[in-house]
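The block underneath contains the structure these notes are about, expressed in structure tokens.
After this line comes chain A, so read on.
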Amino acid sequence: MAEPFLIGERMTGGYGAADILHGCTIAVEKGEIAVIVGPNGAGKSTAMKAVFGMLHLRSGRVLLDGEDITALSPQDRVAKGMGFVPQTSNIFTSMTVEENLEMGAFLRRDDISGTMEQIYDLFPILKDKRRQAAGELSGGQRQQVAVGRALMTKPKVLMLDEPTAGVSPIVMDELFDRIIEIARAGISILMVEQNARQALEIADKGYVLVQGANRFTDTGQALMQDPDVRRSFLGG
Partner candidate 1 sequence: MRNLFLFALVAVLYLGTGFFQSWNLALNILNLGLLSAIMALGVNMQWGYAGLFNTGIMGFAALGGLAVVLVAAPPEPEGWAAGGWGIMAGLAFGIAVIVAATQVYQRMRKGALRNLALFVVITVGFFAYRALFDPSVAAVEAVNPATAGNIGGLGLPSILSWPLGGVLAAVAAWAIGKVSLGLRSDYLAIATLGIAEIVIIVLKNEDWLARGVKNMIGLPRPWPVPYEVDLQQSAGFLEWAAGYGFDPVSASTIVVKLLYAALFSVVLLAVIWLSERALNSPWGRMMRAIRDNEVAAAAMGKDVTGRHLQIFVIGSAVVGFAGAMMTSMDGQLTPGTYNPLRFTFLIWVMVIVGGSGNNWGAVLGGLLIGWLWLIVESVGPGVMSVITSAMSEGALKSHLIDSAPHMRLLTLGVILLLVLRFSPRGLIPEK
Partner candidate 2 sequence: MDILNAIVAFTNFVFIPATAYGAQLALGALGATLVYGILRFSNFAQGDTMAFGTMATIYGTWGLQAMGVSFGPLPTALLALPFGILVTVGLLLATDFSVYRFYRKQKVAPTILVIVSLGVMFVMNGITRIMIGVEEQNFTDGERFVFTAREFKEWSGLNEGMALKTTQAVTIVTAVLVVAWLFWFLQKTRTGKSMRAFSDNEDLALLSGINPNHVVRVTWILVAILATIAGVLYGLDKSFKPFTYFQLLLPIFAAAVVGGLGNPLGAIAGGFVVAYSEVFVTYAWKKVIGYLVPADMAPDGLVQLMSTDYKLAVSFIILIIVLLFMPTGLFKGKSG
């Protein structure tokens, strides 16, 4: 089997002395959606941050399109084509929607109007509110701004840390639809989710983490059907 497009391989590390990740492997293929689920404290967000370089790895490596990027800083990974949407504080609240998108494209020196139009097509509501301060928007709209900002660099991989935390179920469905749409455009999606069931439904690949290690790895559908997974992590 060929190398996946993005892979964090056998990652071990943590913030302080104690390791949070223990040989954890996360990968995503081009244009696919990979979802990380698991109980609280399993190291889901930490695993994603490790892939993005926000965590020092004691061992393991991260490959993007075959290139070893383990030593790169998050900023450098953005330049390499990775987009990251943090769970909180993921927009510039005092700036307008349009300025948020412009800041997302800060590294680009070419014309960004085309990308911006694509994002407005994806999230039409943002076009209406583009002159409004992002901090004044509703929770769901803020998440759209956050995703839009990350897309402005035209990333090859988009990483989302619990994008549906704190939004209503309707907004969540809507957001997942958009995420599928983004993946169809050829962008790989790596996502951490609390709402495991809904997330696995749209996932091409699912990772169930427990205590910083892979417990189950399979396609989203297979995980949904696995009785062990259902019983332990999806509530029956």
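The candidates came about this way: all candidates are chains of the complex that A comes from, given by their letters.
Convention: contacts are C-beta pairs under 8 Å (C-beta built on N, C-alpha and C of every residue); 3 or more make two chains touch, one makes a residue touch a chain; residues count from 1.
Remember, it's a predicted structure, so these values are computed and weren't measured experimentally.
Although all of 1 or 2 belong to the complex, chain A touches just one of them, candidate 2.
Against candidate 2, in their complex, chain A makes its touches with residues 74-75, 78-79, 84, 86, 89-95, 99, 102-104, 106-107, 149, 153.
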